[in-house]
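The complex is shown incomplete by one protein chain, all other protein chains being positioned as in the whole.
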Amino acid sequence: MDPVIPPIDGQVSPRYAGFTTFARLPRITDVPRHDVAVVGVPFDSGVTFRPGARFGPSAIREASRLLRPYNPALDVMPFHECQVVDAGDINCNPFNITTALQEIEAGVSELIVDGKPVVLLGGDHTIALASLRAINKVHGPVALVHFDAHLDTWGPYFNTPVTHGTPFRVAIEEGLLLKEHSVHVGIRGSLYAASDLTDDEELGFTIVHAREFHTTPFLDIIERINRRVGDAPLYISIDIDVLDPAHAPGTGTPEAGGLTSRELLELLRALSTRKLVGADVVEVAPAYDHASITAVAAAHCAYDLVSIMSRQRTQ
Amino acid sequence: MDPVIPPIDGQVSPRYAGFTTFARLPRITDVPRHDVAVVGVPFDSGVTFRPGARFGPSAIREASRLLRPYNPALDVMPFHECQVVDAGDINCNPFNITTALQEIEAGVSELIVDGKPVVLLGGDHTIALASLRAINKVHGPVALVHFDAHLDTWGPYFNTPVTHGTPFRVAIEEGLLLKEHSVHVGIRGSLYAASDLTDDEELGFTIVHAREFHTTPFLDIIERINRRVGDAPLYISIDIDVLDPAHAPGTGTPEAGGLTSRELLELLRALSTRKLVGADVVEVAPAYDHASITAVAAAHCAYDLVSIMSRQRTQ
Amino acid sequence: MDPVIPPIDGQVSPRYAGFTTFARLPRITDVPRHDVAVVGVPFDSGVTFRPGARFGPSAIREASRLLRPYNPALDVMPFHECQVVDAGDINCNPFNITTALQEIEAGVSELIVDGKPVVLLGGDHTIALASLRAINKVHGPVALVHFDAHLDTWGPYFNTPVTHGTPFRVAIEEGLLLKEHSVHVGIRGSLYAASDLTDDEELGFTIVHAREFHTTPFLDIIERINRRVGDAPLYISIDIDVLDPAHAPGTGTPEAGGLTSRELLELLRALSTRKLVGADVVEVAPAYDHASITAVAAAHCAYDLVSIMSRQRTQ
Amino acid sequence: MDPVIPPIDGQVSPRYAGFTTFARLPRITDVPRHDVAVVGVPFDSGVTFRPGARFGPSAIREASRLLRPYNPALDVMPFHECQVVDAGDINCNPFNITTALQEIEAGVSELIVDGKPVVLLGGDHTIALASLRAINKVHGPVALVHFDAHLDTWGPYFNTPVTHGTPFRVAIEEGLLLKEHSVHVGIRGSLYAASDLTDDEELGFTIVHAREFHTTPFLDIIERINRRVGDAPLYISIDIDVLDPAHAPGTGTPEAGGLTSRELLELLRALSTRKLVGADVVEVAPAYDHASITAVAAAHCAYDLVSIMSRQRTQ
Amino acid sequence: MDPVIPPIDGQVSPRYAGFTTFARLPRITDVPRHDVAVVGVPFDSGVTFRPGARFGPSAIREASRLLRPYNPALDVMPFHECQVVDAGDINCNPFNITTALQEIEAGVSELIVDGKPVVLLGGDHTIALASLRAINKVHGPVALVHFDAHLDTWGPYFNTPVTHGTPFRVAIEEGLLLKEHSVHVGIRGSLYAASDLTDDEELGFTIVHAREFHTTPFLDIIERINRRVGDAPLYISIDIDVLDPAHAPGTGTPEAGGLTSRELLELLRALSTRKLVGADVVEVAPAYDHASITAVAAAHCAYDLVSIMSRQRTQ
Partner (left out) sequence: MDPVIPPIDGQVSPRYAGFTTFARLPRITDVPRHDVAVVGVPFDSGVTFRPGARFGPSAIREASRLLRPYNPALDVMPFHECQVVDAGDINCNPFNITTALQEIEAGVSELIVDGKPVVLLGGDHTIALASLRAINKVHGPVALVHFDAHLDTWGPYFNTPVTHGTPFRVAIEEGLLLKEHSVHVGIRGSLYAASDLTDDEELGFTIVHAREFHTTPFLDIIERINRRVGDAPLYISIDIDVLDPAHAPGTGTPEAGGLTSRELLELLRALSTRKLVGADVVEVAPAYDHASITAVAAAHCAYDLVSIMSRQRTQ
């Protein structure tokens, strides 16, 4: 088997130098095979407020230059244990959501043959639906842990059935998710009606509201999420707006009262013993970011996701 | 009775489109009557450091475009239960604090006939005094819950008796506040002398310091504030600098070590059973904001305040 | 006839105060009739690079607060000679370009009955096509003076026939423009092929390249444009990226080497004796702007356009 | 006579190091006497739109760190030929314009004993009136070259006779200016009425409009200004908004179509043979600046002014 | 003994006015002697990612204008109990780390004669080594409480033995630190290898990881740090990147998941009974800051450090 090609060595090339790939990993075309792929999906034509997440993959890659090989929180060398690659960006049509979804699904499908895990860098949340469709063809229905300020189980908007507000409603309707094992985490902010909550419940979801972090011990929340997921194959979807605007100004629909980046990273790490088959980090809109703090948070999330995947891949 | 005119429907007009009013509500001149009013007070001539809060009302309105009709934290449809309106901005003299205070008092008085509640969008904290004077004529002395990094009970500055550092000292002196029921929350940062604290105590206030949030359980703080307020008519005054600069960079006198937006919103919601007669959200200085995160936090505060008022108005 | 309702008086309400409309003009619903309308078109789903022009109308309105009643460069009181109004924003579908074009055309058509002139605030350049379709139904084919870094006569992009790179190709194909009277001004930057230029010429356009401003006397350029337009009814379309990025950072496809705002305003004023029937100012993307300088430039362009229209309307 | 103490040597202390004074000059208290003084006037309570110029002196000082000892455009070592000092900031009341004007007048008067020239760093344009009052007591009426987008000869605003829109009207009324020798340069933008221009003319001013730079040769403009000034003692007042917003985003009332920094500096240098007795550079509002470009432009203007003064002082 | 010269009175000179020194304190040259010194070290040539901390001292000074004389959290008037001064910036060679370290050591040594405490404002973390060398000559080996996202005990980088990633490794090797009494606080983010942790442990350090703040009660962490320090003379080194990027965007190597400014300030205050002999606050890179929030946090840290020192100095 081919030896793993790790990221470029920071002692040879300063971390601010060289072509930009996620964590300075090799491109997918630079290696004979891969075990875990990170792929960009620069699509934001499904947004309903501030656009700009099409520049998300590029910004997250730049912000990932500081990632080093050893992840102490998970005690793993993710890029050395198996071959992690940057698969580049999936080309998707900016003017046609349906076409774009097909392109994304095809692009993801190519990367996950043999059940290889993947992390998508969005792009807006619309792309999660395409990702779940691809995942479903390999793994069948999956558990979902969805970090977000918003439910994203709303209905059509301006006569358009799939937007960044709808992916998980459609995913449920298409049978892509395991209802008893799926959960939203970090929900807050205003809704259209009380029925938004009951509709969501009827779809099969449960919710950990952001405000519960004030009243429920952190470890209890972690246990609750883990119990919900159980042994099902798991997909993690992170809308970066799950973070408070202080931690993630660079996003499209900010809501006050969110999580800290420390909370989010701990929640991810707590899922490290679940069977993680795929993930996405979406809604990073760099034009609204400052000093790349949103992109840095997203890069760290992706790093922890890859770390979990890498460890599982080699166990 | 006239049917309530709600905000513009986000399914008809995208949330980024249309004239800007708070939460896309009707202007006061567009409806025959109102139950709750939101009003801008673009006055910042009372500041002692960074000016710019005169642009606060405009920025908060822009940031309020994302507010939707249902408030799940308080389980209320604030804009449907009664008629909420945007009353526009009170025109106030930028060069004469005394004149401006009279204009603001007159403007608020018009809106609160029959005890209708009002939320002021500042503007600097000087405006709270004018607001309390108007409130006093309708409700008599009120309890005050004052969220701020600073006490705002200082004395004259540069021979000027009323500035943004003095409103609550003058309010006490004028008998506008119920001493036994008033409290500062979030206080921190350096003072002029130890006597600032004893003077404040002599005026009748009690203080919840920001640093207490590390050592006192959150629910205990909530209970303490609620007990302090009791059944008195309540005025809530929110200086946005009660938030940490991370959450509210766009303000005039930032102090490290503040509250998170999640803490502030929970504290507001915890007051939902008090008898809320008026409120203000002040000191948003957009020139120092980034990606509107300060204005978003302020808009969310105003939304929760209106939600409480709307529910009380219809009970 | 009803007296004209002018903008709010800056001596009564400070220019930073009050609801935001273009130049603090009355809303169209606040007056019985109008002579000249300014209307926002918050649509940016036709862009190929940086999105965000959907927030253009809002930003231009905020930047227009400083506009005063008298235009010395054109010696006219544009808001007093006839009734100018802010017609608000046209609601257009963010997910379907075809639908949006129909909505925009319908919205513009309503405003230009009886040949009343209109100024559109974009939004991306796609909207110019809808505007020209509406104009055509009233005025027939028109002369076009098109200020832009780009030709915007390209072909389909990602199988989409109408985007912000194509409006004037389609307009020619639909017979909306008078070929012998149309001109691009400010063109610069890289192209796809030399044929871009010859194709454009075959469509009937002529070009004033940005670099010609170094070698051709300014008055000669003005005369050349005026001669080209002649006595035909004129539509002026201003892509704000005609300005150098120094003058207009807040736009989607910046190209170095552009015009100064002083040059652009002088070119507009030089067209004051043409028969101006409609105009647009597009591609202001506020997320990339700084201190609103792009929006200020756009507001000043719109002000000069309205000034010309107002004077012609009353002559 | 005491030897001149020059700025701190950039070969000993890097230009980014050390306490901040204008051009790293000695403080006035560090030297036994001075020949030319630079003094800050952090006052912005006279503004009618964006405040913030109170932070102007501090920002200009920071931006002046790069100024080196030799001015090649004027062929002078301004800080070596005579003793130039930074006189610090004049403390002025932020809440009372009348008091502040007295404090500024007193502060300037102290510095200009024996006809020593002074450069004020504003602050808003209100301060020019106080400066001219002090100058008048030493030099009698002076010629004024006033660089600005605005005339600043407006009348009272919100019942306040002296604001940043009025200094030169009041100065004429008080006999501080030589009518036949005063000129506004760079005027543009909208006005309240055509009478603004005729009123200004009646006060005795003449105008070089910004748009004339397109049609009048640069050297002709220079000659016209110089001829206007003649041999009268000269005061130069520079509102930084005379620059285009591209060159000076950090200001309170930006107007498109302005001068470039290259034009402004050349115009200043062209006045080097006039008898310069005082000057100010005002309206730098750092909160709206980017990368300090506005403050850098202001610092360069002040540097050229000091250079002219220094050379004249030693001739 | 000379009376203490306190900071400039904010009632005489507005806090935004006057020359910039830390907390508006006198310069060291303006007083006959000092008890506690604050000194800038504008050196950033030891950084491995984003440079710019050379502008840190200047930015922290500007941000310290709001500091008032009384510190309620520590119940002390730090600037009145003994003579605190701003000692200016140490001139250090930007091109030679070895030379710069000598210059810094010499500069610090001058200030700490007789065991006077000092607070350094960085500059990058390289400077801590020079500071510890100077401290060692007066106090011998000291306990270290090191707040940072990074261990800074790495080895040579690009053949350079001392950079901002190495100061505490070298300090241990040189015997400057008391191994049993030193601790890193706030550590997080990726490492080069698991051996980074074991190497660090072998050097004698212990670690409080940032993630422990989720699972360990705050008071337990405080007790643990205090117990570790014991009665040893203490040096506190604060890399501002110990804060989450939300609280400190203006730094060179941001890592998600950090401390809040409230946590950091409380940790500092909890050390007030230790014997504090010196401290630094480093890695503030203003070019990446927004609204000075990073500099404000750093200024507040320095203020609490000075407060502790001042109280100890007078006991």
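Letters A, B, C, D and E mark the chains as written, and numbering starts fresh at 1 in each.
Rule of thumb we're sticking to: a residue touches a chain if its C-beta (ideal position, glycine included) is under 8 Å from a C-beta of that chain, and two chains touch if they have at least 3 such contacts.
Model, not experiment: these values are computed from the prediction.
K.L.:
Specify the shown partners of the omitted chain in the complete complex.
P.N.:
Taken over the complete structure, the missing chain's partners among displayed chains are A, C, D, E.
K.L.:
Among D:37, D:296 or D:309, which one is in touch with the chain left out?
P.N.:
In the full complex, the listed residue that touches the missing chain is D:296.
K.L.:
Would you indicate which residue among D:4, D:66, D:106 or D:138 is in contact with the undisplayed chain?
P.N.:
D:66
K.L.:
Would you mind spotting which of E:54, E:209, E:262 or E:313 touches the chain that isn't drawn?
P.N.:
Only one of E:54, E:209, E:262 or E:313 touches the chain omitted from view, namely E:54.
K.L.:
By the contact criterion defined above, which parts of chain A meet the unshown chain? Give residue numbers in ascending order.
P.N.:
12-14, 16-21, 27, 40, 42, 54-55, 57-58, 61-62, 86, 88-92, 94
K.L.:
Quickly run down the residues of chain C that touch the omitted chain.
P.N.:
Listed in rising order, the touching residues are 48-50, 157-158, 188-194, 196-197, 209-211, 213-215, 244-247, 249-250, 253-258, 260, 288-290.
K.L.:
Tell me where the left-out chain touches chain D, residue by residue.
P.N.:
Touching the chain left out of view, chain D contributes residues 10-11, 14-16, 65-73, 75, 77, 218-219, 244, 246-247, 260-263, 265-266, 290-293, 296-297, 300-301, 303.
Rule of thumb we're sticking to: only the chains that are shown with their structure count from here on.
K.L.:
So which chains count as neighbours of both chain A and chain E?
P.N.:
Where chain A and chain E share a partner, that partner set is B.
K.L.:
Where centres are the averaged C-alpha coordinates, which chain has the largest centre distance to chain E?
P.N.:
Centroid comparison gives C as the farthest chain from chain E.
K.L.:
Roughly how many whole angstrom separate the Cα centroids of chain C and chain D?
P.N.:
About 37 Å separates the centre of chain C from that of chain D.
K.L.:
Which chain E residues sit where two or more other chains touch them?
P.N.:
14, 16, 244, 246-247, 260, 290
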